[in-house]
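A protein chain is absent from this complex, but the other protein chains hold their places.
Our next item is subunit A:
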């Protein structure tokens, strides 16, 4: 087997090589790309996508897809934003700055659970249900906010500090949170029974219940987790950007996240995908996003690049799958 084929086998290695090659190429054209400052910019672009990608990855491994996370992010950020904005009017006192974090996570989890219930209990395709809730949740964001933005002065400065102050090496807290979530996801998927069952369901949805796996429970859990992580991304959005807007916040988030997940080698056919691959996929997208302005490519071309990335990743996925089938045939012969 050739070196390249082996690389494609270990998809993570392939992505890592792609990241290095990409950075070197950009670095040769624009040397300032390879500085520590630039690294920090790349890292700062990624935490929200990384947190969303962890949830989306679990959903896709279970052979579903969640298109609603962008709107889930919007609703959860808006609920916390409204609390910060109106706490004095409603409750008579200012809530502590961290209340938004559990609140957003719970709101997100509930919205994700609603997706899961519709999909699992009514046996509906995830893509259509979440297309519906994408619109529904976005509408909710407008309704609860009365279509008004939560401005900078209402977001507590400690919360904003999460994206600005740093415990070590000048790397802000928000990045540690993102990597912490990635590690937790890894432990959950690789070292717990439930986590392994997510893979079992995605590999073979027919066989999984025959092996005594409670498919309903696992599916609901996966969608709830995806929603909860989108909720966490929501409150971190408020921290990172310092505002919550009913129409902008989280819109298009789902495409960035799906792009990151599929380029990270998570198979859209379910059952295949690793946390490491997803993290690398997120970093690769971050590098691309950071390189565009340096190379003088306008920001308007980002969406097209995400789309192209999804399609290319699909093609790679198909090639790898066919090679796998071919090598299985050879081994059997």
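The rule we apply is simple: a residue touches a chain if its C-beta (ideal position, glycine included) is under 8 Å from a C-beta of that chain, and two chains touch if they have at least 3 such contacts; residues count from 1.
Simple rule for what comes next: contacts and distances are computed from a predicted model.
Missing from the rendering is one chain, named in UniProt as "Autoinducer 2 import system permease protein LsrD" (options: "Putative zinc-finger domain-containing protein", "ABC-2 family transporter protein", "Extracellular solute-binding protein" or "Autoinducer 2 import system permease protein LsrD"). The omitted chain makes contact with just one of the residues A:15, A:69 or A:129: A:129. The omitted chain makes contact with just one of the residues A:23, A:49 or A:65: A:65. By the touch definition given at the top, subunit A reaches the unshown chain through residues 65, 67, 118, 122-125, 127-129, 131-143, 147, 246, 255, 258-259, 262, 268-269, 298, 300-308, 310-311, 314-315, 318.
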